[in-house]
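Data block below; observations after.
The complex appears here minus one protein chain, its other protein chains still in place.
By letter and in written order, the chains are A and B; residue numbering begins at 1 in each of them.
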Amino acid sequence: MNTATLANNLNFYLVISAILFVLGVVCALSRKNIIGIFMGVELVLNAAALNFVAVRLLHQKAAASAHQDGAVFALFIIVLAAIEAAVALAIVLRMFGMKRSIDPDRMTKLRG
Amino acid sequence: MNALDIFAFSAGLLAVLTASLVAFHPNILYAAISLTFSLLSVAGLYAVLGADFIAAVQLIIYVGGIIIVILFAIMMSENIYRVRFLDGARKYMAPLVFCAALFLLLLKMIVAYVVPLVPNPQRIPLSEPIGVALSTIYALPFEYVAVLLLFGLVGAVIVARPNYKEHKQGGKK
Partner (left out) sequence: MTIADLLSSGFSIASNTLGNITGYLLIPPPFFVFSFLSPVVVILLFAMPFGGICTYLERKISADFQERVGPNRVGPIGLLQFFADGIKMFLKEDLANKNADLLVYNIAPALVTAGSMGAFAAVPFAKHVMGANLDIGVFFVMAIGSLVSLGILLGAWSSENKWSLLGGVRAAAQIVSYEIPLGIAVLTVVMVAGTMNIGDIVQMQLWPTGEGGHFWFIFHNPFVFINFFVFFIAALAECNRTPFDLAEAESELVSGFNTEFSGMRFGLYALAEFIDVIMFCCVAVAIFLGGWNLPFVDISDIQTGWKILGGNADILIQALFMIIVFMAKVCALIFVVMWIRWTLPRLRVDQLMSLCWKYLIPIGLFNLLGAAIWMMAFHGRGLIEVIGLAGGHH
């Protein structure tokens, strides 16, 4: 197999995950909609999971380990993101029911 | 330059472009759809890396679950879609400056660290090794995540339920 290609180059995946991470942070910092903030967090989590899997395959020391660490970490990240989405939806629905708005600047009180 | 490269490059490009749409598009529904395609492209990148089990998990859970949840949340908080001048007051400068600095830092780290590469990466089917890992050394995190899922599910149902006092008699079972 041709080894010096783009698909086997770890830097490619690291750069993509860095770009996704930064775009996720921009999204989470600049959106005025609480669901928009949540979407930024999803992008950040994805970038991290991609990083894990890429390093596991393509980094010499990581690839020498016996267990599929990177893939298992990515699995856990995906599952935890699912839990987080369910809880976030519940909170958004509750807040919308109470305040009729999803602007995060208006959700300032912890109680009610 | 074989088919794998073309696919990896196009998946990466699509992931980055749609992620920028997620961050910058004023319409939140279009941002959610772009997030769908971004997650699809990341699943494609997992497939290129040989972790096609993780790619399928990403498709089922992220695209088939989390995006549906996000779309439900957007559709049920209906005010926002009607407002046409949605994010006109959004302030971009501070986040963009901060994130540009962050990105330059990350790039510097990537460039400075010369990665000891694997000479001939083998892409083996991962379902069995993942199953073995989850049963042996990752058994405890697996159980943690299962219990956490239970807590999250019950908590989400409790938070999202309406108060019974607010409903008239015979409104809810």
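Structure notes:
Simple rule for what comes next: contacts are C-beta pairs under 8 Å (C-beta built on N, C-alpha and C of every residue); 3 or more make two chains touch, one makes a residue touch a chain.
Because the structure is predicted, anything quoted here is derived from the model rather than measured.
Between the chain not shown and the residues B:Ala15, B:Ala31, B:Leu49 or B:Leu134, the one that touches is B:Leu49. Among B:Phe72, B:Tyr92 or B:Tyr113, only B:Phe72 touches the chain left out of the display. Counting over the whole complex, subunit B has residues 2-4, 7, 29-30, 33, 36, 47-50, 52-53, 55-57, 59-60, 63-65, 67-68, 71-72, 75, 123-127 touching the chain that is not drawn.
Methods note: only the chains that are shown with their structure count from here on.
By the touch criterion given at the top, residues 1-2, 4-5, 7-9, 12, 15-16, 19-20, 22-24, 28, 31-32, 35, 38-39, 42, 45-46, 48-51, 53-54, 57-58, 61-62, 65-66, 69-70, 72-74, 76-77, 79-80, 86-87, 89-92, 94-96, 98-99, 102-103, 106-107, 110, 115-121, 123, 126, 129-130, 132-134, 136-138, 141, 145, 148-149, 152-153, 155-157, 159-160, 162 of subunit B touch subunit A in their complex.
Interface residues of subunit A, counted against subunit B in their complex, comprise 1-3, 5-16, 18-27, 29-33, 35-36, 38-40, 42-43, 46, 49-50, 53-54, 57-61, 63, 67-72, 74-76, 78-94, 96-97, 100-102.
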